[in-house]
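Only a single protein chain was left out; the remaining protein chains are all shown in position.
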Amino acid sequence: MNRFLLPLAAFLVVVGFLAVGLTLNPRELPSPLVGKPAPAFSLPQLHDQAKVFSPNEMTGKVWLLNFWASWCGGCKEEHPVLLHLAKSGEVPIYGVDYKDTRDEALAWLRQHGNPYPLTAVDEAGRVGINYGVYGVPETYVIDKTGVIRYKQIGPLREDTLQAKILPLVRELQNQ
Amino acid sequence: MKWLLLIILLVPCLAGAEEARPLTDNPQAEARLKHLAVELRCLVCQNQTLADSNAPLAEDLRREVREMIAKDMSDKDIIEFLVTRYGDFILYRPPLKATTTLLWLGPFVLLIAGVAALVLALRRRQKKLVDLSLSEDERKRVAQLLSEGANRL
Partner (left out) sequence: MIPEIGHYALILALCVSVVLGTLPIYGAAVGNSMLMSVAKPAARGQFLLILLAFCCLAYAFAAKDFSVLYVASTSNSQLPIQYRLAAIWGAHEGSLLLWVFILSIWMVAVSFLSTHLPEAMRARILGVMGLVSMGFLLFMLTVSNPFERLIPAAFDGRDLNPLLQDPGMVIHPPMLYMGYVGFSVAFAFAIAALLGGTLDATWARWSRPWTTVAWCFLTIGVAMGSGWAYYELGWGGWWFWDPVENASFMPWLAGTALIHSLAVTDKRGGFKAWSVLLAILAFSLSLLGTFLVRSGVLTSVHAFATDPKRGLFILVFLAVVIGGSLILYAWRAPRVGLGGGFSLVSREGMLLTNNVLLIAALGAVLLGTLYPLFLDALDLGKISVGPPYFDTVFVPLMTPAIFLMGIGPLAQWKKATLPALAMRLRWAFAVSAATALTLPFLIGKWTPLISLGLLLAIWIVTTSVVGLRERLAHADGSSLMGRLAAVPRSYWGMLLAHCGVAVFIVGVTMVKGFEVEQDLRMNVGETSTVGGYTFRFDGVREVKGPNYIAARGTFHVSQDGREVTVMYPEKRRYTVQNQTMTEAAIAPGLMRDLYVSLGEPVDNGAWSVRLYHKPFIDWIWGGCLIMALGGVLAISDRRYRLAWRRKEADLPAATQMARQTVS
């Protein structure tokens, strides 16, 4: 081969990668927890401080775990999608109120509606760290055996819900 | 104005100024935290280290690391803790594994290849230049011309 073609070949490889790079989001991190058991926790409930919530109560069910906060803008954005999903009854969404104050969280739910059968309170953000949360909202799909099967980073949108999450949920429910 | 007044009022007592305390009670642990945190990437403002970032998550993670240091966990275990939660992305020093071999060895492979290419190119040049040099007949002709020139002087 003509050695003077080498620079061109190298350049074409780089351009190819850059072109693929344009379609990717460098800020979005795949979670190493997908395929692993959801970390256990036991947190007080938002509406009733005396009670606690723990993910092993959910064994046998496919469910969504949604980290949110009253101070988070993206949460407001995805909220209608969550409300809609909750109404459809296809899959239960449990909330974790992340690094928030109880009063503000309650007020926020009163104002915007409550899609969660139950919300746990992670005031210090430790459970968030165990789940690898780095920006709320984040949503986890957890299967019947308590394994994380999918993680959505950032606001949940109707199209990702229909295209990815609901098919996955149905598949998991039939297992 | 109030501040100015306060400063003026405070000036007399500055004579016996006290030594300021470090921000934390345990400077050794803090040094270890810093040593670890400068090689960790903040996940929120993604181009700062965990040591420099003021993002709330960075503060939480520093708190977490501090607690692990207090529990006397090894650096390796602390890093392991973070990687299982956030993946290799949190490490500014990518670990050497199959997918990063090219990254770590690439520059040196490039260097060796470059030096080899240079030596080869020089050899080839030298050969070509030798080929271009004079044949026996031409050399005789040059010698003849030179001697003619010398005779003419």
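The chains carry the letters A and B, assigned in the order they are written, with residues numbered from 1 in each.
We adopt the following convention: contacts are C-beta pairs under 8 Å (C-beta built on N, C-alpha and C of every residue); 3 or more make two chains touch, one makes a residue touch a chain.
In this text the structure is predicted, and so the values were computed from the model without any measurement.
On the side of chain B, touch with the chain left out of the figure occurs at residues 3-4, 6-7, 10, 13-14, 17-24, 30, 38-39, 41, 45-49, 52, 87-94, 99-100, 102-104, 106-108, 110-111, 114-115, 117-119, 122, 125-126, 128-129. Taking the whole complex into account, chain A touches the unshown chain at residues 2, 4-5, 7-8, 11-12, 14-15, 17-24, 26-27, 29-30.
FYI, only the chains that are shown with their structure count from here on.
Rounded to whole angstrom units, the spacing between the C-alpha centres of chain A and chain B is 35.
Contact residues on chain A toward chain B in their complex (touch as defined above): 26-27, 29-33, 99, 124-126, 128-135. Within the complex formed with chain A, the chain B residues making contact are 43-44, 46, 56-57, 60-61, 64, 83-87, 89.
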